[in-house]
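The other protein chains are all here in position, but one chain of the complex has been omitted.
Order of writing sets the chain letters: A, B and C. Residues in each chain are counted from 1.
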Amino acid sequence: TFEPSTSLTLEEYTRYGRQLTVSQFQSIPGQLSLKNSKILVIGAGGLGCPALLYLTGAGVGKIGIVDDDVVDISNVHRQVLHDTTRVGWFKAESAEWYLRRLNPNVDIQTYCYRLDPLNAFDIFQEYDLILDCTDSPHSRYLINDVACLTGKTIVSGSGVRTEGQLSILNFRNSGPCYRCFYPSPPPPNSVTSCKDGGVIGPVIGLVGVMMALEAIKVLTGWYTEETFKPFLGLYSGYDGLSQSWKCFKMRGKKKECIACGDASNEGKLTRELIQSGAIDYEVWCGVINYNVL
Amino acid sequence: TFEPSTSLTLEEYTRYGRQLTVSQFQSIPGQLSLKNSKILVIGAGGLGCPALLYLTGAGVGKIGIVDDDVVDISNVHRQVLHDTTRVGWFKAESAEWYLRRLNPNVDIQTYCYRLDPLNAFDIFQEYDLILDCTDSPHSRYLINDVACLTGKTIVSGSGVRTEGQLSILNFRNSGPCYRCFYPSPPPPNSVTSCKDGGVIGPVIGLVGVMMALEAIKVLTGWYTEETFKPFLGLYSGYDGLSQSWKCFKMRGKKKECIACGDASNEGKLTRELIQSGAIDYEVWCGVINYNVL
Amino acid sequence: MSVNIKLEFLGGLDVIFNSERYHKVTVPSTNASTPLILRDLIKYIVDNMIKDPKDIEVFIENDTIRPGILTLINDTDWELEGEEEYVLESGDVISFTSTLHGG
Partner (left out) sequence: MSVNIKLEFLGGLDVIFNSERYHKVTVPSTNASTPLILRDLIKYIVDNMIKDPKDIEVFIENDTIRPGILTLINDTDWELEGEEEYVLESGDVISFTSTLHGG
């Protein structure tokens, strides 16, 4: 159980003093918002590691970590929250080991299994904000659909080789979702993962750090329904004079979206539809397979 | 002693495989360049922590860490390489504790004292590249002057509140230095430190991660004297649609610079001048005090 | 009248454009009385800039930009600017970015 807190302890004032004094952080109400927040980080890899480090440091009340993978030696160059001594551990538990040392105030909950249509709804309902730190399009569609149906905002990051992307999806149920941006999944052969494509550690690390900052902004109320404008950020680690970042203004929510749009839409997703297996997230990246209906 | 290596072990191929396959990294020669490099990270705080994590992960051969400070509970929200269990440790040793676990291939050397005009030259001569992760203008002038006189490139980062800056200084002794950009130090009352101004963890963290990437680019030969163009990057964590980054094209080396310019300049700095105490780094941020000469 | 356009191929799309992210092109007018629109630019790119015919399907599907690629007009989603009907102006920056999935 998680009781909302209305005050900070002396230890918390000291620990968080440097961020509390920055006006954009919203001072003590900002810190209390973090303390009373529950966030779910899906994927404790190249994006999840730095995001978890900074969000645990900043004092989010409860952090859930979903990852069914174990630490491999080839992860450690970029997944710096895991170390060589913990190769073979579940990533979620390896992350927990360090994060508890970093900030014992934070309640860490691990889920050492794969997010799937059957378990996702119950897990999401425990949290206020979802960080999508996964590495495949099918998990991105699944996370999106469940977040839309449970009313959760998603901070979404991705990256491969020398580039990364960042967005906030389904912001307070009023911003566009992943399916608003990408109604049709990409052809399966067009997808490059970190495993295939390689990735420079600080490149994916930078996107993870940016995700932590966007999560702080969402949780502390920096973005409101009035000030939030849908965006897609593109980072490149080897571009221009050194590194580059472009932030594009994006479309709003689409009424005809099957995930976040009007309830009357034909083919509108429901928890029942997703849990029936009608949507093949694994192979078709979230395309509805009407044959099973 | 540090013997240059001409091959990678099987463990190294596995550990670094994901970065090796990215073309900009320069493949095996790139990895060997890192392995044969010695870098000095000055400051194991908000910038140094993420820079050290990613550079140790990436497999730099030897990393020196200079910091005379000890871990305080108010550091941990952003200095995520230190944790609550190591409050009171020297930051350099706290960093070493985790970095050795992260990547035992890396030779970590700690200097738990303050960099000063008397010890700086001997330390710098042991390294190929300097990362300025310090937090005051006087240390920035000292690091700059010693790097220019010992022929070292500096990757320089800084940040406070919601903003950060990034540059490469004295690139291969042909690029501009800190004094080329700032020939006169700022008035003492105009300087805000993290302690006074506060800082958001992921903001300073992002600059540290960028520094790691710039260091990798310098060490792997991505920048050459032909392709390198002096730049100053400005990051803002709360700007525009989400976050912003501008990269400005900067002046070249100034012939009249007293640190990196022509040797015939009046007042040109020398090791003797610096070590005589003629330059008051502490109070005047690197202004020459001709009274003591 | 022809228009001068800056093109950006991001998110790895540069691989089918000679590994160059940034290009400047002059799109020639097809008909003096009709202004050039984004659809003309896409045709120009396919006809003149994609060397290997096998690469066309990386960029185009069903006669439009392939799912998974976003098109941006002067840093704004093309959906807010009229999509393929957008009337090009000299100096416009048109960006195409492939979606990244890695993490």
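By definition in this document, contacts are C-beta pairs under 8 Å (C-beta built on N, C-alpha and C of every residue); 3 or more make two chains touch, one makes a residue touch a chain.
Everything quoted here is computed from the prediction, not taken from an experiment.
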**OP:** Over the full complex, note down every shown chain the hidden chain is touching.
**Re:** B
Original post:
Among B:Ala92, B:Ile123, B:Val199 or B:Ala259, which residue is in contact with the omitted chain in the full complex?
Top reply: B:Val199
Original post:
Looking at B:Gly30, B:Gly164 or B:Gly261, which residue reaches the missing chain?
Top reply: B:Gly164
Subject >> Of B:Leu8, B:Ile28, B:Leu234 or B:Ala278, the one touching the omitted chain in the full complex >> reply: B:Leu234
Original post:
Among B:Leu20, B:Leu34 or B:Cys133, which residue is in touch with the absent chain?
Top reply: B:Cys133
**OP:** Spell out, residue by residue, where the missing chain touches chain B.
**Re:** 43, 45-48, 132-137, 140, 157-161, 163-165, 181-187, 190-194, 197, 199, 204, 232, 234, 236, 239, 246-251
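The working rule: only the chains that are shown with their structure count from here on.
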Original post:
CA centre of chain B versus CA centre of chain C: separation in Å?
Top reply: 40
